[in-house]
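Missing here is one protein chain; the remaining ones are kept as they sit in the complex.
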Amino acid sequence: MIVHRHSVFWTLALALLAGLLVGLVPDLIAAAEPEALVQPTRADYPSIAGLSSRTVVWSLAQMHLFLAAFVLAVPLFVLCIELAGVLTRETRYDDMAHEFMKISMAAYSFTALAGGGLTIALFLLYPNLMNFMMRVFQGQTLIYAALFGLESVCLYIYFYSWNALRHGNRKWFHMSIGVMLNMVGLGLLFIANAWTTFMMSPAGVDPSGAITGTVWDATHNPLWNPLNLHRFLANIAYGGAIVGAYAAYRFLSARTAAERAHYDWMGYTSNIIAVVGFLPLPFAGYWLMAEIYSYSQQMGITAMGGILAWLFIIQAVLIGTILLAANYYLWCGLGRTERGAHYAPYVKYIAVVLVGGFLVWVTPHTIILTPQEIQTMGGTSHKFLGPLGIMPAKNIAVNLMLVFTFLSFQMFYRSSRTPTVSWAKAGNAAIVALYIVGCLNIVAAGIYGYITPTVYKVGASVPQVATTLSIIVFTAIIDGFMLRGARKTEINWGRMPARSQYALFVLPVAFTWLMALMGYIRSSLRTNWHVYTIMKDASPEAYIPTIGEAGNMITLVTLSFMALIVFIFWLSQLGATKQQMPEAGTTVEEAAP
Amino acid sequence: MTLLKVMAFSLAILLSYTLFANILPQVQSDPPAEEEPIVPDDMDVAGMISWGETLFSGKGTCTLCHTNMGRAPDMLALDLGAEFAERLADPRYTGKAKGLEGAEAVQSYVEESMVDPSAYVVAGFGKKGTGDTVSPMPAVNAAPIQLSDIEMNALTAFLQSRAGVDVTVPLPTAAEDGASAADTGEEEGPAETAVAAFGKFGCSVCHDLDGSGAEVGPKLGGIGARIGRDGVREAILDPNATIAKGFEPDIMPGDLGEQMRASELELVLDYLMVLPENGARE
Partner (left out) sequence: MSYRWVVFAGALVAWLVYFYVIDAAIMEGQGLPVAWHLMPK
């Protein structure tokens, strides 16, 4: 049974949280007195030391977002791996979960630092905006602060009690702390998302900026839930990618076969986490985009058909590299088992689909052209390649890429398991049939989108998405039953070429750059508004910077983040290093480290 | 050594992305100009049409959606004359332009489309799932586009010319510039007193009100007794209907009816009804 002193602790913690919420409920449900907003003028924007305010806030915000995504993601998959360890009774899962937590601990304080810096910069450099935001969100900001306190408590207890609460009931108790940690983390994510999305699709205010609704109205604006889902999934994928880089690095610098096997397995797990988080992302992104269009068609078209259109081509390049890298890693993984060679011949077909899909996805359609360019091209879009740039073609490409990525994973999963059930042949036939039906449908729905008006093009993407998800879910279910009691082929962990680990480095680099790019798009959608249609941006930097400027900025912040992550991982290793006591008569240098 | 290789590899990837971003066409999007455009007093019809054309692809951001991509009717490619006539003849149309003809109909329809796009949605262009009853178009006089009345008139002139009908919008005069000053007053909320309204709408600039001593317009002391409430109301809403002896037409702003709120008009009327002959008030 649960030990009583722990129950007391949890009761107190929950009581504190409840008290805080109750105390702030009047703020949450009562509306503020409506008075129209006074628009800021150019003079209301302080300039500190001649620095570009936008650059300062952008850098701090982006660092905070990178780190926050990481520290929110790690406890999510750590808890899942810990659970896997309990269910399979294999200690290696628990040890890996513990290791994932250990390498990310230092990141929390840096996240808070970046967040604190961001807050100070925002209040210093954009006081009018922050004044307005505080008036809109009132007590919610205090809840946010309190949640940070609770997060720290949960985090430290979760990590430091790992070995103390190792087995039996104590382990379940430990996992419940993990659940609490994740709930608090999600709360932080959702609150911050409310502020971000309020600036894009404000609710609870009238057109003059008077606050007419409650904090909940402002929180529950049209883009809140789409962003919640998108960031939740993206965080998981991102966290997996970053710890994958750690595993890859340790693999490459491993000195013993055991170490290499351990870090190979860790890299494999990280890649799976990244792919699992990544596969549903396009759908969450699609939902976000659809809600943006629904809220304001202008905003939607600015994003995809207007000045920001090229950014989605860059996004296509980045996601293409991510998918290719993740798949490449899986294909190399086929070499870990003898049975893997059975699937190797199919790799080239998957590669063709992936590369072909990538090329289609990269092809632009609506781009800004000079009159000479229009003349040279013979129209505003290319005669043959143009159609590849519009939505139906892109959707076919994306959905097929996702389906075939899942196929790579499924092949790898099969490469260590030979089915022994009597209906294996029929099961395999069913899986093949599902893939064929699915791919045919994706292509057919795409062609249908071509020959119909715009509104049907958008609508046709829903059957495509449904098909992709169906393929993944149903083939996984069939495999789940078919591979029960399967004959396991030995997986030779560690038997991977060095180049496969570089695929694991591509993932976090591309992901980080992609996140920053998407942030640039999201901010730019507001054009010259702080809060869209409510509070105009009257600062000297109200323009949308060019892609080149943004690209340079993104690269700089990405580099800083990579450096910080290397430092954070190094810290965790440093913590595990122990200098041996030199023996009598030897110098420190002669003694082993 | 491994660390160096990994760092170099990561740097190479980053640089390739940066390079790609820099070789694409670079477009900086500046916010629209804050200052009200300086409208020449003598702007003629041709000037309005040309200004409207600039606005269509400029501040009005019309070309964002009104293109051949199928999101909104492709205004520049359609035969607007036939197109508008077809829409007004549609039994679904129940807006302000119903029953009007020719240039008047076009003006009314265009103005309605700009400030209340959902009044009539062309078939197939409504928001998904609303059965063409809700338009995805934003009102152009609201945020984020925020065109002023003069700018909307210019756009209407442009579309009228493309529809092949006469341009019937009012041309900007000195009165219009006064009206745009009243526009900025609008944003501060309704006037709470008659005196506040005088300041907001510039009445004391021409009339001797609240001690201004102005003599451009007639003295208003005792005007309630002279022409009654309805008379004063007409004088405010349609100044050219009756000109006081010794004064000229076309001097008082003609669009106070659009600028003033009903509550503000009533406050002013209340005040003027009891304004004594000698103009003094406690």
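We just call them A and B in the order they show up, numbering each chain from 1.
What we mean here is this: a contact is a pair of C-beta atoms (placed from the backbone, for glycine too) under 8 Å apart; a residue touches a chain by one contact, two chains touch by 3 or more.
These numbers come from a predicted model, not from an experiment.
A.B. asks: Considering the complete complex, identify which of A:Phe123, A:Tyr456 or A:Phe567 is in touch with the unshown chain.
C.D. replies: For the chain that is not drawn, the touching residue is A:Tyr456.
A.B. asks: Pick from A:Ala429, A:Val473 or A:Ala498: which residue touches the chain that isn't shown?
C.D. replies: A:Ala429
A.B. asks: Who touches the missing chain here, A:Ala248, A:Ala261, A:Ala445 or A:Ile491?
C.D. replies: Reading the full complex, the residue touching the unseen chain is A:Ala445.
A.B. asks: So which bits of chain A touch the chain we can't see?
C.D. replies: Residues in contact with the chain left out: 425, 429, 432-433, 436-437, 440-441, 444-445, 448, 451-453, 455-456, 459-460, 462-463, 466.
A.B. asks: Just the residue numbers, please: which parts of chain B touch the chain that's not shown?
C.D. replies: Residues of chain B in touch with the missing chain: 128-129, 131.
Throughout what follows, only the chains that are shown with their structure count from here on.
A.B. asks: Please compute the C-alpha centroid of chain A, do the same for chain B, then give the distance between them in whole Å.
C.D. replies: For chain A versus chain B, the centre distance works out to 44 Å.
A.B. asks: Residue numbers of chain B touching chain A in their complex, please.
C.D. replies: Contacts found on chain B: 2-3, 6, 9-11, 13-15, 17-18, 20-22, 24-32, 34, 61, 64-65, 69-71, 124, 127-128, 136-138, 142-144, 187-189.
A.B. asks: Please give the residue numbers of chain A that touch chain B in the complex, ascending.
C.D. replies: Residue list for chain A touching chain B: 36, 207-208, 248-249, 252-253, 293-294, 296-298, 301-302, 305-307, 310, 313-314, 317-318, 321, 366-368, 453-455, 458-459, 502, 505-506, 509-510, 513, 524, 527-529, 532-534, 536-538, 542-548, 550-552, 554-555, 558-559, 562.
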